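Right, I'll just put the structure down here and ask away after.
Only one protein chain is missing; all other protein chains are in place.
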Amino acid sequence: MRPEMREYNYDWLMGSMLHAASRVSNGTPKETELTYRYIPYFKNVAQSFIGAGEIGIQILKLFDRYYENILTAHERGQKIAASTFCFSPSIFYAMDIVPICMELLTALGNIVWRRGMFDYMDYGVEAGLPETSCSSQRGALGAYFAGLCEPIDFIVCDTPGVCDTNANAFAFTATFLDKPYYALNYPQVLGDDRSQNYHVEDYKELVRFMEAQTGNKLDYDRLGEVLQEVEKQDALIADIEDMHTLKPTPLAPIHNIALYAGKFTFSGNKEYTRLLEMIADSAKKRVKIGASGLKTGDEKLRVYMIYIDHYTLDMNFWNWFDENSVAHMGGMLSHHFRDNIEYTEALEGISYGVDTSSPESMFNSIAQMNARLPMVRSIRGPYDQPNMWLEETLALAKNFRADCLIYNGTPGCRNTWANVKLMVRDLEKHGYPTHIMNDDAFDDRVESWVATRERLEEFFQVRGLL
Amino acid sequence: MDTFYDAATRVRNKPILKWKEEGRSVVGYTCSYVPAEIFHAADILPIRLRGIETDGMDIGDTYYGPFICSFPKCILQLAGKGMFDFLDGAVITPGCDAMRRLDECWRKAGEDYEGILPSYFYYFDVPHKTEPHGMQWFVKEIRNLIDSVERHFDVRITDEKLKTAIRAYNQGRKLLQTVEDLRSQAEIKVSGTDVFAATVASTVMPRGEFTADLEKWIQSIKQNKPLKNGQKRLMLVGSISDEIDLVELVEKDNHAVVVAENLCFGARYESNQIPENGNPVQALAEHYLGKSVCPRMYGKYKERLGFLKDKIECAGVDGVIMQNIRFCDLHGAENALFERDLEAMGIPCLRIEREYGPLIETGRIKLRINAFLERIS
Amino acid sequence: MSIVAGCDVGSLTSKAVVMKNEKIVGSHIIKSKPRPQDSADAAMAGALSAAGAGPDDIEYCIGTGYGRDKILFVKEARSEISCHGKGARWLLPSVQTVIDIGGQDCKAMKIDGDGNVTRFLANDKCASGTGRFLEVMAKVLNIDIDAMGRFSAKARSPVTLAATCTVWAQADVIKYINSGVALEDIGAGINTAMAQRVAMLVNAVRPEGDILMTGGVAKNVGVVSTLEKLLGRKIKKTRKADPQMAGAIGAALLSMEQLNGNGRKDT
Partner (left out) sequence: MIVAGCDIGSLTAKAVLMEHGKVLADAVMRAKTRPSESADEVMQMAMQKAGLNMDDVGCVVGTGYGREQVSFVDSVESEISCHAKGAWHVRPSVRMVIDIGGQDAKATRIDKNGNVVRYLYNDKCASGTGRFLEVMAEALEIPLEKMGDVGARSTEKLTISNQCVIFAETEVISLVNEGKETSDIIHALHQALAKRVASLAKSIEVAEEVVMTGGVAKNSGVFQAISETLGIQLKPLDGMDPQLIGAMGAALYAQEKAAAAQEAV
């Protein structure tokens, strides 16, 4: 790692920038200009968030809060848990623990910093993670390995059985930093009684682990409150997703990421509810006048991303969608599977409900909910088994009336790269033109945006889509 | 020894072909978490699936994507070429992601190439934890496997038969442990290549035949003259390997002997005997899941390090070679940790990344091994 | 006093050095030929004629490099890692960390006061991070390998590049050329990509003390300066001899040790 990077604490620096950016909108033009001078590299990105209106600003505020929580946790006597995306942080909030979602930190670093997270990723390799491991954890973890962050207290993840690279990265971290570790493990099927029981048993063990780490018993009243908030959020998301199916969609590409970034960071928190309300309100307004959420105001094509739906630096990818009048129907990460949603009806056993009537029912709800978050839901088992990757993709593509599909991942993703060729073959048979991107969603160096964009444009042109 | 070499270096080896000629069934499995005893009890020959003898990757690459470990790709390649046509069944496990996707890749290839998919194709869901609920899950998984074998092959696998099978396997384990003890001694009477051939052979030979041959071989080792002095005593660890030539390469110029290993096809589980009384399914579960030391069991690094340390001490190891197949994250990351911790204890380590399959990078690997030997001499 | 020699048959270049009294009396470098024997013969003939000596004058000769097992006239072969360690220590006695980047391989090593290697890591992944990567790129840009090194200093905004694969990086480079990016920026991007890979390797052996670079890529100022930035340490310069010769020098020094009887017997 460059020595000058060691002079800054990674999370402090990120927090400060986001703090500055989130306050820019409150300032006079003069003040704004002055603030921008302090965050020169972040200026473009901050401007595009702020340009996106109050939702963009709310997202910035959310991230600002996120970092503030991390930076001040120990002062406030709270424990910090390192965790992964596709893990519902609601349990942490219920237990008064501050969560860190490593993948989100990597993605955010990529958006905020001009040079992306390269240095930290490379540090991850120097520490011992294989260069071929997933860049999404490796980036932020690199900063932790280098000791440039508020230390974490323990590690919790939910990927054994789902994604090796991910589970392995956290297991490695536990050893490297010598921190306690608990990992939920998922069987290969979802929805049958045996798996459901296993989910609950495993989750109970997890809670016991966290109780031991914090020295506090789980407070069921608090859990109930959090879950009720989750329920509220779920209802809002359901509304938003309903509107998303309309043609033209009232949502902009950036809303998708807001939806899941919020879910992976602030599920069960009031801030996230507020963000969702804003998204829902603005969408409703557009629906009323039949307006598109895209900048061009014109929707020519609808794309559903069959895995990760973003691409590294500078928000290039979303802007490209916007500029080409392509509506972003979200990806595997951004949809959610609570009961009574249209696309879950075709998929048995794949949805969850929230029931706060008793401690036992709450346990069940949160365990089943966690088991239905993106990755742990549909890429845990063979892709062509009932309600797994293929069926889910088809249901979503149909529901959101996608014209074509795009796979985007990271070379570190053994799990999907091992069967994406089969998957695409089947999707094509179902009539969906499908493009495989060869990039790394977190590392520009694997394939430059120039090359990625060219391949995308070629796909749309050759397949007669645009 | 010839039998062992034949078995270890050929996919379609003599014992398997003979077994087939007798009209008996063979089932292949991908991972050391599968209790072979179950098949033995049903008079089915259980063999580990391997990837040797491939001469291209056109079929492997058709189904698997590019960033995948070459071991399961080689298995698929062999399957596609009909090299596994003697199989009556295959059991796939979630050993790692690349391995578990062999399920889909093989099934899809089966749609394109006629006759390459065994009629019995089973997914064995091994959990990643040994906490009580994990163990419970695994016990049920074993019971389900037994049921399905009984149904498909029209056999009865009674507790008695299982116990007999466990006894038969234990005997082999005990003998392999004897070999391990022999090779660890100060005076080396057997090359690492020979020992590895024998351990690999143990995964693809009928147990009775293997045990008998092994017993004879052990007697003959004891008569051997000690190998030349001054050779470095090395240990080989890391990604899956059933490649005899890899060990051979290390020992080639007579500068080193491999006196210990911790490899998936090696003898690492052999020191544990399975209780022969009591509930056999429970005993199998506790052995196969509970005693495992493979990095797919996350969070058990300390146990694995302890295991290495014991071996290093007991075999008087001078240096450890850690290899990982490209795109194998599990072993890649763990090797780095091993290196950190073992070097800190003063044990020299060499970390290499390689491709599985016909040993194509001989020159590059040899260079590193030579430099390593120069370093520790 | 006896004359000793070292011969380093690399994948791209072959080098021979003749030494007397720990001083170089003759050296020669050629582009490697398909057959290592031929390369070795030609390189050694050149070094001998520079030294004004004949083959019979050499009392001990060690071969190294990728073709080391194929050289007929050497007494023994040693790995280039050990040789570069020795050679580097001769080039700069204070050196503790050596980075050797040749045509096929990139190695980072730590050495002790006698030039013995105490730890090393080599790049196993793929050809990026090797001299060959730079050559392929120079070819695509249609420029001289020498010029390529100097691009880093001139670049305004270096491009990011797919450093994971030579072949793929090449495709990216072509895309950049086609979209009219300045050659300097592309060249600098290539040097940076290379340096990033090397830095990862070097950091993983935990560099200490003075660092020296050996092998042909040491001549690429762009890679060297970017690497210095990434490592946050200076890479020492030496004028004693061409760092590309370090392997051959080391081999000659090891020959000397063998003659003097303080060499190791068994390896």
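By written order: A, B and C. Residues from 1 in each chain.
Following the convention adopted for this analysis, contacts are C-beta pairs under 8 Å (C-beta built on N, C-alpha and C of every residue); 3 or more make two chains touch, one makes a residue touch a chain.
Keep in mind the model is a prediction, meaning the values are calculated, not measured.
The shown chains contacted by the absent chain are A, B, C, with contact judged over the whole complex. The chain not shown here is touched by just one of C:V25, C:A53, C:A147 or C:I174, and that residue is C:I174.
Contact with the chain that does not appear here is found for just one residue of B:D2, B:E22, B:D55 or B:D154, B:D55. By the touch rule set out above, chain C reaches the unshown chain at residues 11, 34-36, 66-67, 70, 104, 126-127, 130, 132-133, 136, 141-142, 164-168, 170-171, 174-175, 177-180. Contact between chain A and the unshown chain involves residues 411, 421, 425, 428, 433, 436, 438, 455, 458, 461-464. The chain not displayed touches chain B at residues 55-63, 65-67, 112, 355, 357-358, 360-361, 363-364.
Just so we're on the same page, only the chains that are shown with their structure count from here on.
Taken as a contact graph, with one node per protein chain and an edge wherever two chains touch, the assembly is complete, since every chain touches every other chain.
With centres set at the average Cα position, the gap from chain B to chain C is 39 Å.
Inter-chain spacing, taken between the CA centroids of chain A and chain B, is 38 Å. Contacts with at least two other chains are made by residues 326, 353 of chain B. The multi-chain contact residues of chain A, meaning those touching 2 or more other chains, are 128, 411.
Considering their complex, residues 62-69, 94, 96-98, 100-101, 103-105, 107-108, 123, 125, 127-129, 131, 133-134, 137, 140, 295-296, 298-299, 301-302, 324, 326-330, 332-334, 336-337, 339-340, 353 of chain B touch chain A. Against chain C, in their complex, chain B makes its touches with residues 230, 255, 326, 343, 351-354, 363-364, 367-368, 370-371, 373-375, 377. Contact residues of chain C toward chain A in the complex are 125, 159-164, 168, 171-172, 175-176, 179, 193, 196, 199-200, 203-204, 229-232.
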